[in-house]
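Now for chain A:
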Amino acid sequence: MLQGFVAWTLWPMASDLAAAPADAPLIAAAADLRFALDEIAADFRRATGQDVRIVYGSSGNFRRQIAEGAPFELFLSADESYIVALAREGFMIDDGVPYAIGRIALVVPAGSPLKLDGELVDLAAAASDGRVRRFAIANPEHAPYGRAAREALQKARAWDALQDRLVLGENVAQATQFAVSGGAQGGIVALSLARSPEVAGRARFVVIPDQMHAPLVQRMALTRRAQSTAREFYAYLQGPQARAVFLRHGFAAPA
Partner candidate 1 sequence: MDPSGALTVELTQARPIPLAVSLACTGGELLALVGPSGSGKSTVLRAIAGVYPSARGRVVVGGDTWLDSASGHFRPARERSVGFVFQNYALFPHLSAEENVVQAMGHVVPAERVARARALLERTNLAGLEARRPAQLSGGQQQRVAVARALARDPKVLLLDEPFSAVDQVTREKLYEELATLRRDLNVPMILVTHALDEAAMLADRMCILHRGTTLQAGTPQAVMMRPASPLVARLVGLKNIFPGEVVEHDPARLVTRIRWQGRIFEAAHAPQFAAGARITWVVAPSHIVVHRRDRPSRGERENPVSGVVERCIELGETTALSLRVGAGERADIFLSLPTHAARRNGLAQGVAAGISLLTDGIHLMPAAESLTIS
Partner candidate 2 sequence: MDTTALLLSLKLAACTVAILAPVGILVARWLATREFAGKPFVEAAFALPLVLPPTVLGYYLLVALGGHSPLGRWYEATFGHPLVFTFDGLVVASVIFNLPFAIQPVQRAFEAIPEDLRHAAACCGLTGLQSLWRIELPLAWAGLVTGAVLTFAHTLGEFGVVLMVGGSIPGETKTIAIAIYDRVQAFDSPGAGVMSAVLLLLSVVAIGITFLASAKRRRHGS
């Protein structure tokens, strides 16, 4: 209502210049999906002529916001438990489906003394001998990739030594930012982000074996507000073209 008033009196051009139409469905997507999902959304637009508006962030934050009434129509979480909780609370139309399996990677920026050791043995050593002063992961409290990183570090017996040297990103994208921008000697982040061209230019990475953490089953579900476009996109995400894009970006296919 206020928006309409101001638009009418002060900014006549405002609505014409919107990038995506204001009625394109809002999609909440985990931060690790940025590059993969942007590509899929572009493919979707080419295939069906329809637009979606994607907001990237931490899955834990989205879980809270949807419970508060945020107007998302589809939620792609990096963690199953958030979808399950929201479904149980009645915000989703059903339990949804898994759409990908996430993997984590160790990233080592240029100039860092860390070795590219996926089993994290060198990292454990580096924690004790002082080679690593700052290490970035997503916040384990609400980011699934942060939780996975913590599990892997605990498995490698590097968690205790590293704990007070951790830099916590609000979501895994921010953690990746911290890891490669020079403030830290490395980090554990989503594989999909580590292998993206933007990161590849500044850091090397190695995949961490999936035995070192509980599986990151990424699940998605439609909310009760979902309209037709969102439902179509939901179906498209389960189709072969989308699956191929996920695989290309380092995700594993869901079981």
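How these were chosen: all candidates are chains of the complex that A comes from, given by their letters.
Quick note on the criterion: contacts are C-beta pairs under 8 Å (C-beta built on N, C-alpha and C of every residue); 3 or more make two chains touch, one makes a residue touch a chain; residues count from 1.
Quick caveat: nothing in here was measured; it's all calculated off a predicted structure.
Novice: Only one of 1 or 2 touches chain A in this complex; which?
Specialist: Here chain A touches candidate 2.
Novice: Enumerate the contact residues on chain A facing candidate 2 in the complex.
Specialist: Result: residues 1-3, 6-7, 10-11, 14, 17-20, 22, 26, 31, 34, 53, 55-57, 65, 67-71, 171, 173-174, 177, 196, 198-199 of chain A touch candidate 2.
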